[in-house]
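Written below as structure tokens is the structure these notes are about.
What you see is the complex with one protein chain gone and the rest in place.
We call the chains A, B and C, going by the order they appear; numbering starts again at 1 in every chain.
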Amino acid sequence: MASSIRVRATSNGDITEVQALIQHPMDTGLVKDPKGELIPAHYIQQLKFECNGKDVFVADWGTAVSKDPYVKFSFKGAKKGDDLKISWTDNKGASDTTTAKIA
Amino acid sequence: MKRSLPLAMLLAFGLATAARAANEADYKAAYATAEAASKEAAGLRNQWTVTVSTLAAAKKAADGGDFDRATAAAREAEALAKASIFQAASEKEAWKAMEIR
Amino acid sequence: MTTTTGPLATRRLILQGAASVALLGLGNLPFAATPARAAANDKYPEEAFKQKNEADAIKALYGKTAEPSDKVKLDAPEIAENGGVVPVSVTTTLDKVSSISFLVTENPYALAASYKVADGTVPGVANRLKMAKTTKLVAIVEADGKLYSATKEVKVTVGGCGG
Partner (left out) sequence: MKTRSALLLGSLSAALVAFALTSPRVVAADKVDPVADAKAFQNFFFQKFPDVKHEDFVNGPYSMNADMKRQWQEKEEFPPYEFALDAGKEMFATPFKNGKTYADCFPNGGVGIRQNYPYFDEKEGKVVTLELALNRCREANGEAPYSYVKDEMASLTAYMAFTSRGKPMDIKIPDDPRALAAFENGKRYFYTRRGQMNFSCASCHVQSPGERIRAEVLAPALGILNAMPIYRSEWSGMGTTSRRFVTCNSQTRAVPLEPQSDEYRDVEYFLSYVANGLPISGPGARP
């Protein structure tokens, strides 16, 4: 199955813009399902972006981040073709990682 | 306002509540007519969700032995079903009034 | 890429060290100790995400208070089209930014998201947050060890037909 992380990393000159969309329910643990039982909390807690061996951006997320979360940021010091490694872990200990080439 | 006359009568009939406490026979009669009206509305493919839920509430109240509430609910379901039947009939022509030409 | 050697970096190092010591519970000491290498697995600020209201969350996360600053540009809709997906972003002209956080005051837990901004990363982020109801949205930027904030109200209504 394709990775749960969709990423677009485009560099123009020195600045690389990164957009990531992750497939994850991000359940808050406060919502009831149709049968009236609470859906347990299940959300990504940490998302890390690593490039050339350095964490360029680390996201710590709570339950208020939307379902199928999206994040966009930019960073300097990388060039076309470099690898950008993205990995997340959630409160149930599940995780996923993917590597994208900077276009 | 020729159309409003039958509506008003329908309304009055729907809200008339039995004077003495309803018993199971009253409920059965009221439920039967309500169910027939509801079937007719469904047949016209113009059923209302509230008709279905009120009918179910009537049945539930009856199962619980509360025939007063059950009969009132059945009567109301009948009125709702009749209103949806009236709506289907009058809309056969009324829709043209809204059409963009 | 400018490695973190040289005078500027050492001052930054001391600052970070000081900041992280102050954060105590957060135990991201390794962060201060080895800034040159990739930041170690900085600990998830569990405590801060448990706080109900905004002030406690900021204290748990940063251990100090923020002062409003117009150098923090917070962009959020006036009326959210849907409380479950509210596009929100912040940019700032402050420099030496090390962290950016979003707090939604009326949510069950105020702290929504917190980002660690490394050296060389443009201080700004866009994301989509959930907002339980009409609320104040607060963006916090930690720059050079001090906290700056911007606030905006977002109207959220529940239900509706979905036109």
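We take it that a residue touches a chain if its C-beta (ideal position, glycine included) is under 8 Å from a C-beta of that chain, and two chains touch if they have at least 3 such contacts.
The structure presented is a predicted model; accordingly, all values stated were derived computationally and were not measured.
Q: Where does the absent chain make contact, in terms of the chains shown?
A: Counting the whole assembly, the omitted chain is in touch with A, B, C.
Q: By the contact criterion defined above, which parts of chain C meet the unshown chain? Give residue numbers in ascending order.
A: Answer for chain C: residues 77-82, 84-87, 89, 126, 128, 156-163 touch the chain left out.
Q: Touching residues of chain B against the unshown chain: what are they?
A: 1, 3-4, 7, 10-11, 14-15, 42, 45-50, 52, 54, 69, 72-73, 76, 79-80, 83-84, 87, 90-91, 94-101
Q: What residues on chain A make contact with the chain left out of this view?
A: Residues of chain A in touch with the missing chain: 2, 6, 8, 19-21, 23, 67-68, 70, 72.
To be clear about the criterion, only the chains that are shown with their structure count from here on.
Q: Roughly how far is chain A from chain B, centre to centre by C-alpha average, rounded to an integer in Å?
A: 54
Q: Calculate how many whole Å lie between the centre of chain A and the centre of chain C, each centre taken as the average of the chain's C-alpha atoms.
A: 16
Q: What part of chain C is in contact with chain A in the complex they form?
A: 1-2, 37-39, 42, 44-45, 49, 84-86, 89, 104, 107-109, 111-118, 120-122, 124-131
Q: Name, in rising order, each residue of chain A that touches chain C in their complex.
A: Where chain A meets chain C, its residues are 15, 28, 30, 45-46, 50, 52-67, 69-77.
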